[in-house]
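Report on one structure; see the data block that follows.
Missing here is one protein chain; the remaining ones are kept as they sit in the complex.
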């Protein structure tokens, strides 16, 4: 089993605000990320897939296929977008990196399953902060040794 | 004469739209940057100052002073902001990197002049694009040799 | 469960020398790192915490809290310091990246436990070398699947 | 147990072509990587070893030893080489990053075993693509907790 | 006047060999770069153009136009290519970074002239080596002050 990771760059804007909390609480919890008109980032997403190496191609998954999935799921939906406004899911979910990566997992895992297994997503919000997600594994899903 | 460069990171959102042009023209010229609700970036700004090295400190300009100027001029005004909405100058000027860097020059040059000479600004909008500005020099401003 | 990683930069100096070994052995084992007056590095520390995403904030752990812990534990103790001289622990322990990361784990794990679980520390000594530590896990600590 | 990672840079050229497939299939699967005269990359290889920290040295493995192994196994064989032509293994195996990393594992694991345990190889083919390999573990090889 | 820089990535293989020199001389001068079957790199090219900022767009040059020129001149000719074999110019000219950048200048300057002025090319062969070229300026080409 080999892991293959593709890194893609996209940019987006967002704002952190929980309408069920007071303005003071929002400001205390989210700081500058709660400023009223939002801000943005250059995100870097690392999509890691797992699989056997195909002897005919030497590849875990053809990059042409992986790039197509990433383009459809990631770029079309969120590149150059305002996450809170342009992506229905984030109308009611705060668009933190944690929530973005969980939301992307749900869509990418299914699309990639045709070719390989989605192993891990890492989302860099800036050079000093990233989140990592491996899906919600059931206790019986994997054999003991890794 | 030695040049000293400080790199600072900030993030902001923006949208490119010229109200004097038709929607079709805006879309043709600005592409995804014209999407209605904006997007954002992690910017990296390189502020380069020029001066003699002070024999008492070994420095062109004390970083404490330079950081204070950069904080007041750059960070307070545009970090975590929506440039089009939060910065009056960009209500009527398209917030491209070119226009941001010219606008920053006007303010930084004056604040830094107390300590050294602003030599150059480089603004990275993402890892694949940057702009560079050295102010508008008059023909007689500098001696021939550089 | 999502992992959240904060990267912080600090600088410090150190020297590798084991007083129980001969000078020749020290030189053979540590090479340039044994030079008598020490040298230094820009370190990058990646602090990774693990936890459930709080539905009210969309976060594993508030960055304000994480930054406060990192400032108190890491920056106050070792930034701009001479590790051998300024940090009592390294008076008798060789300040290799391996030993630094184990020492930091002991303090960070406890401070972070109030908010989330410390999952991993990665310490980059330079762009070509890093160490990674996940603490000393007991055999019964984790369920089988990861 | 601490992990220690060394990053090394090398450059090489290669071409993807499976002689058992038609030219059209080769072109469809490998795209530009099938162009007849090959191309090349600056590779970055991360070699991660695992072990207890030696109290006498503060190290998992002496970098002098690790660098010697990496020089002999990696640099001597493939730096500045044409993988398809200069490395016998890739005369009949397509030199994808997946296959390179599996081939390197076989040789590095044995050489490093004298000092520590090879834990992981990460091979970056360019800034947007990498593969990761941890060897083929037997189900009974490791205890449950990691 | 503002400078705008676009960074593009491409990969290629090459070999350094001067047929007018003996094999021994070739080996002494070019070292590993003279190995018979060549090697390769991930190149990063920085294309810097200079111009007035258009008040209607806020841009020195539209990135759509710049990207089209770079695609036609750079990517189509040398990405994923063997420079010595696939590019006629390098059949008789050694494909060093110096010669690549001079050759690219000749073609890019003309194509960009329709929109702005080519100011500078920087070509990174690897993270430790780059060349920079500003064309061959005539003494009378520019006013004294810069």
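Per-chain residue numbering starts at 1, and chain names A, B, C, D and E are given in the order in which the chains are listed.
Here is the rule we use: a contact is a pair of C-beta atoms (placed from the backbone, for glycine too) under 8 Å apart; a residue touches a chain by one contact, two chains touch by 3 or more.
Here the structure is a predicted model, which is why all the values come from computation and not from measurement.
Touch, as defined at the top, links the missing chain to these shown chains in the whole complex: B, C, E. The chain not shown here touches subunit C at positions 9, 11-14, 32-33, 35, 37-42, 79-82, 85-86, 126-128. In the full complex, subunit E contacts the hidden chain through residues 16, 18, 20-21, 29-31, 93-99, 101-102, 127-134, 136-142, 144, 146.
The set of subunit B residues touching the chain not shown comprises 1-8, 48, 53, 56-60, 62-64, 143-146.
The rule is simple: only the chains that are shown with their structure count from here on.
If you match contact pairs by residue number, over half of those in A-B turn up again in just one of D-E, A-D or A-C, and that pair is D-E. In subunit D, the residues that touch at least two other chains are 127-128, 144, 146. Chain-to-chain contact here is organised irregularly, matching neither a line nor a ring nor a star, and falling short of all pairs touching.
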